[in-house]
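Scroll down for the structure; my scribbles are underneath it.
Only a single protein chain was left out; the remaining protein chains are all shown in position.
Our next item is subunit A:
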């Protein structure tokens, strides 16, 4: 791979930057240099300080110590608008859109092209958006409201937004988490051409193969401190993981053979109009069943319907032989079902509540007498599970929002495992989680299966599905396209079914 020699003066740089939130030291004297024409990767486990570093570059956080340098000169960004005006574009991990406004307005908010008397030129906004979408190869209507867009489409809007101003620095925090293979390829094509035009790129992804495919240099952070900055060429995935984790990693997919018991969850001909159709499957005790498919294939929607969050229009669900009522999560819970949802911030946790109270939410009945809660038993229940899952926290009374992503996910798991479920549905259990915690979550799922729990695991991470599942169900456009045994399931066979190549004729 040949690329122009980096300009000796970095476009944007951090020098000895530290940032603390209360007692948590998120960044400790970190330096980073982004050069024009270079894609730079930022690696590190969740909680290593990557997001804080990005926010320091984007003007969201002001460093406690150290300086931000723009073209070698110290600058102070007083807010996101300052950074934007300096040519820094950021794509955040969680899409931040205005649901009530059109896609086009979302992209150009505050920067709309103007006509005479400072009026917004609505036609130009529309045209510029259509243009961006054409460049990205995206099929979205600029006038459509952002509400109702899938996560992948929202992410594409975010990407279009970042591309809409000729950024000198493009920062991307996990932009590909929700995208399909072809969308990722297209995004990378655009990023490469931006880089060749002289933009500096900072890229974060937990998919290490993407780091290797896109970037020239990589900086690794661990526990808020700088570990290394080195060329990607000559580096192996194992080397990178070792730098991130600081120790050799145990087996990432510690799947143990478990004894398969009776049918615990049985779903027959389940249909929700316009979402999924005629979905039938069984999960037995002690089994881990993987549910694979592209984003938007209807996997999470099936899980939500089974658990009773959404209603279904037809079909039936049985837990241990007893039928479940549609649309009744509390009955599903009583029947022994637990659902760890896809989006831990919006669905899995109450961000403004403490760790203890979040775990306690699933046991309000168990920890109260005559409707009055017993704080002591709530606390001991929370401690029990937080310790068992090795959640890293300062105090149980801390807000769950102050934890890193991986630890938040452990709290969600603790909250549900505390109900001693017989059927556990986990939706993207390791999305946005560092490698170390990922292995811990996998070990935990394996242990649970060993104890006879029936596990249904939805995942977009193919190695995870192949590594952990006893059986793989593949969904395509709202239908089960294939059911594969552990032996049959390969990357090719799952992908073929997920994209509709095999299974029913497309």
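Following the convention adopted for this analysis, a contact is a pair of C-beta atoms (placed from the backbone, for glycine too) under 8 Å apart; a residue touches a chain by one contact, two chains touch by 3 or more; residues count from 1.
By definition in this document, contacts and distances are computed from a predicted model.
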Protein name (UniProt record) of the chain left out of view, among "Thiolase family protein", "Acyl carrier protein", "Autoinducer 2 import system permease protein LsrC" or "4-phytase": "Autoinducer 2 import system permease protein LsrC"
Absent-chain contact - pick from A:145, A:261 or A:329: A:145
Of A:9, A:109, A:350 or A:394, the residue in touch with the unshown chain: A:109
Selected residue (touches chain absent from view) among A:236, A:257 or A:274: A:274
Which residue of A:81, A:334 or A:387 touches the chain not shown here: A:81
Interface residues of subunit A (partner: the chain not displayed): 60, 79-81, 84, 90, 92, 96-102, 105, 109-110, 112, 114, 118-120, 122, 133-134, 137-139, 141, 143-145, 147-148, 150, 182, 185-186, 189, 273-275, 294, 296, 476-478, 499-500, 506
